[in-house]
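Okay, structure first, notes after.
What you see is the complex with one protein chain gone and the rest in place.
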Amino acid sequence: MSEVSDADIGRLLLRCPDGPGIVAAVSTFLTRAGANIVSLDQHSTEAEGGTFLQRTIFHRPGLSAALEEMDREFGATVAAEFDIDYRFAEAAKPKRVAIMASKTDHCLLDLLWRNRRGELDMSVVMVIGNHAELAEQVRPFGVPFVHIPATRDIRAQAEQRQLELLKGNVDLVVLARYMQIISPEFLAEVGCPLINIHHSFLPAFIGAAPYHQAKERGVKLVGATAHYVTEVLDDGPIIEQDVVRVNHTHSIADLVRLGADVERAVLSRAVLWHCQDRIVRHENQTIVFGRS
Amino acid sequence: MSEVSDADIGRLLLRCPDGPGIVAAVSTFLTRAGANIVSLDQHSTEAEGGTFLQRTIFHRPGLSAALEEMDREFGATVAAEFDIDYRFAEAAKPKRVAIMASKTDHCLLDLLWRNRRGELDMSVVMVIGNHAELAEQVRPFGVPFVHIPATRDIRAQAEQRQLELLKGNVDLVVLARYMQIISPEFLAEVGCPLINIHHSFLPAFIGAAPYHQAKERGVKLVGATAHYVTEVLDDGPIIEQDVVRVNHTHSIADLVRLGADVERAVLSRAVLWHCQDRIVRHENQTIVFGRS
Amino acid sequence: MSEVSDADIGRLLLRCPDGPGIVAAVSTFLTRAGANIVSLDQHSTEAEGGTFLQRTIFHRPGLSAALEEMDREFGATVAAEFDIDYRFAEAAKPKRVAIMASKTDHCLLDLLWRNRRGELDMSVVMVIGNHAELAEQVRPFGVPFVHIPATRDIRAQAEQRQLELLKGNVDLVVLARYMQIISPEFLAEVGCPLINIHHSFLPAFIGAAPYHQAKERGVKLVGATAHYVTEVLDDGPIIEQDVVRVNHTHSIADLVRLGADVERAVLSRAVLWHCQDRIVRHENQTIVFGRS
Partner (left out) sequence: MSEVSDADIGRLLLRCPDGPGIVAAVSTFLTRAGANIVSLDQHSTEAEGGTFLQRTIFHRPGLSAALEEMDREFGATVAAEFDIDYRFAEAAKPKRVAIMASKTDHCLLDLLWRNRRGELDMSVVMVIGNHAELAEQVRPFGVPFVHIPATRDIRAQAEQRQLELLKGNVDLVVLARYMQIISPEFLAEVGCPLINIHHSFLPAFIGAAPYHQAKERGVKLVGATAHYVTEVLDDGPIIEQDVVRVNHTHSIADLVRLGADVERAVLSRAVLWHCQDRIVRHENQTIVFGRS
């Protein structure tokens, strides 16, 4: 999506019971508020009687100063009339993101590198590693690396330390091949969404060692899945997936190597789309607005 | 795109100089006219001062009876105010399509198969062949096959006969591997767009024998391109392209075989999108609204 | 694979415990037998101590007359020395294939059409339908269509009638979206392999209604899997898989439509490779020699 990304660009995401007149009411509101609609994408989950979801990008001179008032007025008028659950965001305010990783570097490095190039619309405020290995590689990017050892046995105390760093400080946590289970308590406490990359084409090969499972089953494609984390392992709403072709000549090590390229690409796209406020969750699925 | 396709679904395509308030004006017009917006997709060619293009799908009970009046009123109000070039269409009225072919059957058959399955939203009113070979294969589909011999030497008279059949009778002509040059006079006369499938990834390998050219150059992918026909050979606005991986083991015959699958897939998508009023031409490019 | 396909081209497939000297012994045997090796592809399942598999294509003037003697001599010498399980085949003898189908036509038509174009190296000796719907569409291809009603309740007697037609008459049975379970008894009796197309990316979405399962889970790709049929449902050795990108705008009907293109492509490749003697089964996996 080539969307102007300066101080006066706003995004409005909304969800409500479907019905006639919503697009007109919202766009008229924005026009009257001095905003010009740059793009508008909407989706209805059913032909009739379902849920209506919309993402609108608009340009409004002096947005930062005007946003609080727009928000209040929208809530009191259009949102009240159509029973809309909504959220305004400013394109110029990048999401604050923490990345958690273990020992493998490909997903972490790709995120840091893309962000340095200005591709990802985010501000990486810290990297948390449960091993020390990646500290050296993070340093050139000027991002704090915090080593918090974590294993199954010390999960509770590790998560406590993680939460102390994260709560209130980040808008998103990205699990970039972080190889520890996240507890329901952590999810309840952290106060922001988590995106995970799973190294298989879910729902195939849930759980541990998916490339071993893939080799065993003799599949001809291996893949990766970026999804929001929920309490059920590898079951959260899928954001993005992709695959790469493999064959009988490939060892498990080859699958790991080829799959790594898919993992980093899929995770980067998911993070980008989240940071651009392009994703709306509905039931256990995602609506991803716009086109990549 | 899953869009309800019954008698009360309308499509409105528009193009005008970009500026504020267009989305709001159009959606308000539709709402007041009793229409509910099902989907809305728009594109601006420049951040500022470019061309604004929009496709709106709406549901309006009693559309058929009301459309003439809606069209007139839209023209007199919103279109006049914003200098909009626009077009209404009814989803329930399939496009009338003529397919022209020569000797190879894959593109022609795929269109006929898909249309029989109800995938393509079109009514095939005739197939014109410059050879008689494909008559037998068209027969089971209940579509008239007209044999009009055509070669370089008798182009003028062949095109005259073709025009007698086509003018006023069709909304689209599809060249499904029709291996004759189309003259500028034919294009000027026929009164509807033509879509052609070229058996290469344009602009690579323009002209004759693209698979031979591809083998000669040693490319690792071969492709196909569906485009609107213009006076300049293989230069019209591109609608869709795709490729397939090839390698040194493939002979030219293999490229032809593998490429055929890409050709028929690409052409079918282009025809579908056209018949769904999803394509707008702008300069020598296409905007394809919605998502495949 | 562009391999000369005339009367003097032979194929030798072999499998044996891995060890040194096998390639040399086999190629020396072929050279002495007057054969020129056109291509040779081999695979070892382990770095050491695994299974060795090889496919050799050779040209041998007067092959048909000489093959019996070559087979006997190879068995008595090289095969005996290296404990080789082997099979010779003549490229000029197309496999005899029966296709079984139900109501949907896309896989069946694609196989018949490709075969008419000479793409598939097979002879389709019959189509068996458990419904009568597809008879009309098979007729133009000049292949016998046999209607054998089959449901869960009359499976045993339906399979009995199928076996009467198939046993000894075919080298391969292709299930082209045949929507009935195949019994273990049928598999034991039929005397040739069966290839099935499953409309999902196995092992995801095993069993009924995979596109419904896919929509429910919110996956971003849907796929298809061609596999040999074994006693365990959707668990046989995978031959080929592919996927197509989908998104939240796609209804289940859209997934069915988009998936159909993948299904027919995947099944056609699997059948082609089988008919070219390119596939060797090893444990529950396939080795597919050559390159597509």
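A, B and C label the chains in the order they appear, each numbered from 1.
Criterion: a residue touches a chain if its C-beta (ideal position, glycine included) is under 8 Å from a C-beta of that chain, and two chains touch if they have at least 3 such contacts.
The structure presented is a predicted model; accordingly, all values stated were derived computationally and were not measured.
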Residue, one of C:36, C:64 or C:169, that touches the chain absent here: C:36
Touch criterion as defined above, residue of B:64, B:77, B:169 or B:249 at the omitted chain: B:249
Listed residues A:135, A:156 or A:253, member touching the removed chain: A:253
Chain B, residues in touch with the chain not shown (by the definition above): 43, 201-205, 217-221, 223, 237-243, 247-249, 284-288
Contacts of chain C with the absent chain, listed as residue ranges: 4, 19-25, 27-28, 30-31, 36-44, 47, 291
On chain A, residues whose C-beta touches the chain left out of the figure: 1-2, 105-106, 109, 113, 117, 119, 136-137, 140, 247, 249-251, 253-254, 257, 261, 265, 290-291
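To be clear about the criterion, only the chains that are shown with their structure count from here on.
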Distance from chain B to chain A - Cα centre to Cα centre, in angstrom: 36
Whole-Å gap between the CA centroids of chain A and chain C: 42
Shared interface positions of chain C, touching two or more other chains: 247, 249
